[in-house]
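Some chains omitted; the rest stay in position.
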């Protein structure tokens, strides 16, 4: 359908179309130029895409001198007109470009895909970070939770959609259609956010197990052969997996809204369920332990009695020691009692005192920032290879108490982690 | 359901909720605080609403000193971080407030209603214009044509929706359900834009008559008793009415996109239709004529031969004279030939040379800026009282040639009006 351009031509054409789209012509033509832009962008190869992002970075940033003048005027006058003028001048023109691209069919999708490419390079290419900030700003506004639709994914959903769920599950991989079918039985739920402009495209989804008591071990939740629990016994909802499907929406808050919307929905539909809780991995634990000596990571948090240092000494007397033991076939079943309590202590320290640092655990940060409370640290909870390698088979429960979410979040922002009393025994 | 507050309390509560919503608590609580805001806003009486808008204006504008510093830094460094920081600082915090309000059910609707109230006062109250600019900016992004759904309104549409069409038609009032039914017969079409967040709420709609040749007279189009034209005879689509339904979306481009989307749709569905054209009122004509002497409005455009001045002399020898003749029962049927040609000349001058001025005709400005071409000026085209009073019964055709729309728009921006050759006889 499209002629293929010689080297450089495709890029030049796209740049011309972009300028056209931002011009008066672009204002008048509802969708034609935008559609052309989308078709042309699809034809770029990877290096050309990078060149186009550079063009976006250089050509559409605000003019510093103009901005400075407008800022001065606003400082002097502080009135409506000077503010409006300033706001207008400072917004990079590429934001309007993106809004105009969005007018065409497939526009939103193109912008999300474009950003997916861009963010692979934001760190290496000057100017890309600002372009990315503009895209994230726009996408956050467009994918505002008020515009998202929450749908349950069931075995009656289109196979085309279910296939995407299989493909994007990133916590506990789905092993084919039979595994998926089990995860959609009455005692398992799956919910996803969708955007009206991307029908059939899940943005993010969460998998929930309806159980009796809080799960401390992931194996029963994932057992393909297990029977569905009798609905009368549903008391607790375990969020056991949450996966993003759109890399182009990185940094756009979706997960925290999803968990709360799903909790509210379950609360309404299954009144017997009173507890909402995760069973989560601790992906950063072992890596942290294995470098504690070098980073002197334990020092600032050392307790008076030296118990932390003793625990570290037992587990990993020098950096990398623990890694070696794991490689040598360590399993929880082989662990001595003092080893178990040392590891649990280190995990507790890691989650409560390191989460605000660079080495902090990403999953912990997500749930704690989201207003959850650290509720349980479970021994021998994930015996898969991944579980052993990441966190010595430890998994964690984060508890969502809907009434406490605001306060917990606020405390977390103030660098404090809320945890269940009984965990103090680990410290 | 809601307790009623004593004087001042409702406002104070709402302000507190607004601050809360923008705080960390608001970040964590997906929808609870936003819902509270919406409920509380509904309880304000009109004076309290004004006070709340003042609060929005004062409390959430960017700090001039901070802005100046950031602008200076950007001028000095001109790098990603300084730009990102500047953009962030300059955006008034109320934009984020609105985005958070939007998270709750009915959020979008509330913001649209809020702006409907606000714009009644933007001229009189300092600060309101900037608040309005923020709202318009956000709403333009959210009501981006890419997010709008085009639906045909038919006699099979819900009565609840049809009732809104009756209520909002503002060009040629719909006289009850029988009139509406006629306007939804096969030779009449009605299309509206909807937003997924406001289901069942038309944003803007256009009424189209499918006819043989370009209509020069509105009466047959509106005749309730007329028979529907045989579909084989459809050659021309006349846009005979376009009405906005949401005052809160003023300034958000909808009409121009609607007309072009509808034209494309008809082109696709009814290939025999090749011509797209309006039959439009000239609401400003008589008012312009009646003040030409005082404003010396004719001077800059006087022709060499003095024909314009002669025409004015004939029609309105002094300001207000024409108004008096109309009041005295003038009708096109009673007009002499030279009177007719003088009026048509003045109308042509008005539309082609005055449209960029303050006195210019709003309907002409809409269609010409939109890329249409002035195509016909029709004598005795609207004999209703409104038609006589506004424009001496003259109506105008604006022609939409889809291929020429971009160029016409560009010329219009450069202060030139494109018109059909044959109209030169009027000058």
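So that you can tell them apart, the chains are marked A and B in the order they are listed, and the count of residues begins at 1 in each.
Just so we're on the same page, a residue touches a chain if its C-beta (ideal position, glycine included) is under 8 Å from a C-beta of that chain, and two chains touch if they have at least 3 such contacts.
On a predicted model such as this, the values are computed, not experimentally measured, just so you know.
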{"item": "Full complex, copies of the single sequence (shown: 2)", "value": "4"}
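Just so we're on the same page, only the chains that are shown with their structure count from here on.
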{"item": "Gap in Å, rounded to a whole number, between the CA centres of chain B and chain A", "value": "41"}
{"item": "Chain B residues touching chain A - in the complex, by the definition given at the top", "value": "23-25, 27-33, 61-62, 64-65, 67-68, 70-72, 74-75, 78-81, 83-84, 86-87, 90-92, 99, 102-105, 107-108, 126-130, 133-134, 137-138, 140-142, 144-147, 196-197, 256-257, 260-261, 370-371, 405-410, 413"}
